[in-house]
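First the structure, then my questions, so here it is.
With one protein chain held back, the other chains of the complex are shown just where they sit.
Chain nomenclature is as follows: A, B, C and D, assigned in order of appearance, with residue numbering initiated at 1 for each chain independently.
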Amino acid sequence: MPSPFILDRTSVTQIMAWVLAALVPAIATYVWLFGPGILVTLSIATLTAVGAEAAMLKARGYPLRPFLVDLSAIVTAWLLALSLPSLAPWWLIVTGTLFAIVVAKHLYGGLGQNIFNPAMVGYAVLIVSFPVQMTHWAAPLELTSTHLTLAQSSAVIFGGDVPMATVDAVTMATPLDSLRTGLLRQLTVDEVMTEPIFGRFGGTGFEWLAAAFALGGLLLWALRIISWHVPLTFLAGVWLTAGFLHFYDPGRFGPPWFHLFAPSVMLGAFFIATDPVTGATTPRGKLIFGLGAGFLTLVIRTWGGFPDGVAFAILLMNLAVPLIDQYTQPPVYGGSTRKAKEPAA
Amino acid sequence: MTRELHTFKGGVHPPEHKAESSGRPIHAAPLPRKLVFPLRQHIGNAAKPIVEVGDHVKKGQMIAAAEGAISAAVHASSSGTVTAIEPQPVPHVSGLPDLCIMIETDGRDEWIDHAPLDYRTMAPAELRGKLRDMGLAGLGGAVFPTGVKLDPGATQHCPTLIINGGECEPWITCDDVLMRHRADEILQGVAVMRHLMGSTEILVGIEDNKPEAIAAMRAAAAALDFPVEVVAVPTLYPSGGAKQMTEILTGKQVPSGKRSTDIGLQVFNVGTAYAVARAVHHGEPLISRLVTVTGHVLRPQNFEVLIGTPMQTLISLAGERDGTTGVLMGGPMMGMPVPDLEAPVVKATNCLLVQSRELFPPLPKALPCIRCTRCADACPAELQPQELFRFAKAGDFGRAQEYHLFDCIECGCCSYVCPSHIPLVDFYRYAKSEIWAHEKDKRAADLARERHEFRQFRQDREKKEKAEKLAAKAQAARAQAAQDQVRRAELATEPAPAPAAAAPADPDAKKALIAAALARAQAKKPDAAPKNVDDLPPAQRRQIDEIETRRAKIRELARQPLESEEKNT
Amino acid sequence: MLAAILVMVLIGVVTGLVLGWSAIRFKVEGNPLAEKIDAILPQTQCGQCGFPGCRPYAEAIAKGEADINRCPPGGEEGVKKLADLLGIEPKSLDEAHGTPKPKSVAFIDEQVCIGCTLCIQACPVDAISGAAKQLHTVVASECTGCELCVAPCPVDCISMVPIAEDLPHWKWKHPVIELKRVA
Amino acid sequence: MMTMSEFRSLFHNGLIKQNTGLVQLLGLCPLLAISNNVVNALSLGLATTMVMAASSGAVSSVRNFVPNEIRIPVFVLIIAALVTVIDLSMNAFVHPLYLVLGIFIPLITTNCIVLARADAFAAKNHPLHSVVDAVAMGLGLTLVLIVLGAIRELAGKGTLLSGIDLVFGEAAKGWVLHVLPNYRGFLLAILPPGAFLALGMLIAANNWNKARVARRVRHAVPAAA
Partner (left out) sequence: MTPQLQAALKNAARTATVLFVFATIGTALLAFTHDRTEPTIARGQLAAKRALLGQVLPAALYDNDLLTAEQSVPPDDLLGTRQPSSLWLARRQGQFSGAALEAVAPDGYGGDINLLIGIDAAGRITGVRVTAHHETPGLGDYIERAKSAWIDQFSGRSLTNPEPKDWRVAKDGGAFDARAGATITPRAVVKAVKSALDYFARHRAAFAAAPPSVKEKKA
């Protein structure tokens, strides 16, 4: 075994564990704002993901140990679960997770080989195939009189065909959905935004969730697990595009802060677009990747067929990664006539 | 005055482990009974032996001469008798033996006549040749022949001379200790280098984790009649890399694919400067060097070691311990495992690092690359190691080269930080050596094509010439015959000579010659033939049969070579 | 209806004229494909493919008259490169033309050699030196290992010696990462 | 004219070894667009087969009169004419189905598999062989289309043969098989991405099977020797 003979301590497992840890504030906020249903969703997704991962590893002839303890399957499961509506039926969660692990991850070659972010593939498959069930968002607790306990949430999730009325009573359109619907009813943005779901700046409850995602993201950045490039440019992409549109016609396009704090953007910017496997690797590439994903998110939100665009935007940018990487190769040492850098001392 | 320091991109900071061996004074290693001198101790052509088995040599006597432009001589490091010139274990990662000169020492340690050189009056080229003949090569690790590097190029002027005391690899302290104890002599060597390079600015870069060395060098520099700036640089691996040290001190990057003299500077290791001083001021060729012996030994320290000393001797000297799992030559980042401790200390041996399970736990199993780009962040050559890895692994060497594989300095930073624990550097070494092999094959193929085409051209020409000759001969014969007839008619009484008698004998004669030779060979054969056919294992016999059938086929082909071509046209 | 037929016919006639004319005017001379194929072939000139040398084989491949799997010295890797160049499926080597062997060079046993020059005439790359009735020697660096000199030798003094791995020839191996369980 | 083994090898080539959908990956545009149920798939497959058989026969018959320079224009002309004939006929006689298949009937002209077989096979072989080859190739494509259609229809809607009334009239409505009653529906399978996914899986399965067979052959050889 040739050199080097020593290693830094960081391992893949550690990185993944930190990502999971960084999601904890968001999960706590989720429980506080929308009730404990998310815990059921997370458990279902985790169990499915681990089971599917184990089965696929076995089928492909890989040893279970190093790959199961790398925690990557659980990260995928959590990211998917946090993107799903909190009262999505159990089979929806299972289908999405299976698709993410089996098709998006393992059929593409497993850890490190997948082109698309598995969690987002799972999400995209679900939103395309089951658009109705993908609207079962629990109403924020401060806007509803019906509080679901853990048991009740489980009942809804496992209940199979719960009468629509029951679901209708505890679910609510998300702010993005409401904005979309309102605009289609020829209302102006200001008129739509008087609805209670819009809250202070990013939608009642949702804004805190977004903040919690951002907090976790900052933790990852502080630990040097993610670099600033992708999150910052992603947010900038969303902000600039939304700002431009809003400036152009405030009546037809939502304000930029609203788009920024619809929680999927924070989740996407800090946890999904930063997925190293499917993201750009060069510094300039990361900037383009983030900016492009932010821009596409807004384009899809505004003109696309679905209310949110983060997942599709990231998947589209995933597709462009090889191209981006190829054309943004940084100069090598001594490869360009750079000026001497500023003195360090 | 503090100098403006610059930073290079990337780098890592592994645990230093310098204190273990840097505290003790330099200890001279005893004269071993046997010395081994590999002929390939430097970059470039192997040296060519100029002694024979049985010769008696003195200490400092040249035993192998430099061969070609980039090469360095090899000298006996003590007096004794040449016992063998044969392949022996050498410190090489392959574990393959290489040609060495073996000397049994006589214990007298008797020097050859030697005297200091008056370098100021010598022509530069002559001095460089002298250094080459004294076997000087870079002692920092790359072992590039020093004489070649001491050429400022066409401009005859290299403004900046950098003396590299970075020694950034963990564990190694031989340069540190050398600077602490022999700063004066290092600077004497620097004076020679300055003279040859025509430098005006001399910078000595030393990592700031070696304050004693910095102090010693500064004190020695103060006494000189020319300015030498000793600069403390931040401790960060690989700041001791020549390019990295250059950038830290000057902010300049050596352009990719160019030499440092192209931007007016040259870098030498402190050990090399010391060796130059010994060579010039004492007339001593490179026959010894400092070697750090550290790690899992009882007394980690630095030895002054005669080149050619078996490594095992040094480890015993430092105190071998139980639980040794291996020995590295060099540091933990760029060193290589020593396959056989009978291998000698060579010019490149700066450190022997003895491993144990505690100091060097087995590396965890590698996982797939997750493209986290920590390697790219750590790479001091500013490459994209994850892409190079992908291409090297897939055997796409062309793309690897496009991504500047050959700018990789194999420092190991990428492997060090890789969270998937992939032996990245191994992949780059593999890719590089494959590319070299491919290029070699390609050159061989081109040569073969050229030679083949030339041969065909020659054959065509010969055929044509032969045909012409035959035609001429036939014509001559016809003319002769006609003349003969005329003559016969005229001189019917004279008997006609037989003109054609000699001609047909020509091919027959050749055949006869071959037959005769064949017969001679058959007579000789009894001792040659049996080794081909008798007592062969069935597999080999089958192989022979195979060859026979193919030969038959080829013979057949040769008999009707044009058939297939005729069909085509 | 008539208009349709007229239009079609007109288009047909015009394109026919243009195509027929350009086919003659813009004909490309030479065969650049054979050059490219020849560059891939190992140039051992061994004739195992059934052609008298690498170049004729390359031309035959370019014309589609010979399969790409007839060159054992090129090995599977060579077949793959040819397949890539020609845009066809790689196939395994045709064993009728021999199997790949470790690279070797010819070695003449000088005890036995009678200096008949037959091997010199057989060598496709002039890698054997020596004159009539003198000992012959193989210039190892120029020998392609084609074995063509082995057959003509009347005293069987030529043997093929595999090139041993020594330091200058040593290569780093592909690092082994054991991800999969060994089947 | 044609031996049984020739016939068999042509069919083996068309259905398995050089299957257009799974191995050559030619003519994927209609393959992906029209395979959302069995009936559409079968109809388009048969239409393509018909065009291929007719065009291969025609091309093969005239192959000796067509100069090399204009062989492509002539072949395209033949194929385009035949496709238009089929297009008009379908419009006239199975109008509802024609409406569903729509643009993909005229697009058969540009389906590269038709031209590929015309140029690669029919232009060099006897008409009889060419027609058999075209039919085999067409059936290979049809087979893949049907399997793809069945997978997508089953996964997407839980039925088989839905829309058969478009071919056989109202009476055929009862023939639709509701394989999975009360199936919730997996929309992705019906949508265009579903076609890519399903085809990908089919190709993977085919390759896996090939690799398995190859492995078995490899293992079998030393045992036999």
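As a convention for this text, a residue touches a chain if its C-beta (ideal position, glycine included) is under 8 Å from a C-beta of that chain, and two chains touch if they have at least 3 such contacts.
Just so it is clear, the model here is predicted, and its values are computed rather than measured.
Across the whole complex, the hidden chain's contacts among the shown chains comprise A, C, D. The hidden chain makes contact, of the residues C:13, C:88 or C:163, with C:13. Of the candidate positions D:13, D:89, D:110 or D:206, contact with the unshown chain belongs to D:89. Residues of chain A that touch the chain left out of view are 129-133, 135, 164, 167-168, 181, 184-186, 305-306.
Mapped onto chain D, contacts with the missing chain fall at residues 62, 65-67, 69-70, 73-74, 77-78, 80-81, 84-85, 88-89, 91-93, 95-96, 99, 185, 187, 190-191. Where chain C meets the missing chain, the touching residues are 1, 4-5, 8-9, 11-21, 23-25.
Basically, only the chains that are shown with their structure count from here on.
Centre-to-centre separation between chain A and chain C, using Cα means, comes to 55 Å.
Work out the mean CA point of chain B and of chain C, and you get 32 Å between them. With centres defined as mean CA coordinates, chain D is found 62 Å away from chain B.
Under the contact definition stated at the top, not a single residue of chain D touches 2 or more other chains. Residue ranges on chain C touching chain D, taken from their complex, read 12, 15-16, 19-20, 22-23. On the chain D side of its complex with chain C, the touching residues are 67-70, 73, 77.
On the side of chain B, the complex with chain C involves touching residues 40, 90, 92, 94, 96, 98, 365-368, 422-423, 426-427, 429-430, 432-434, 437, 441, 444-449, 451-456, 514, 517-518, 520-521, 524-525, 528-529, 532, 547, 550-551, 554-555, 557, 561, 564-565, 568.
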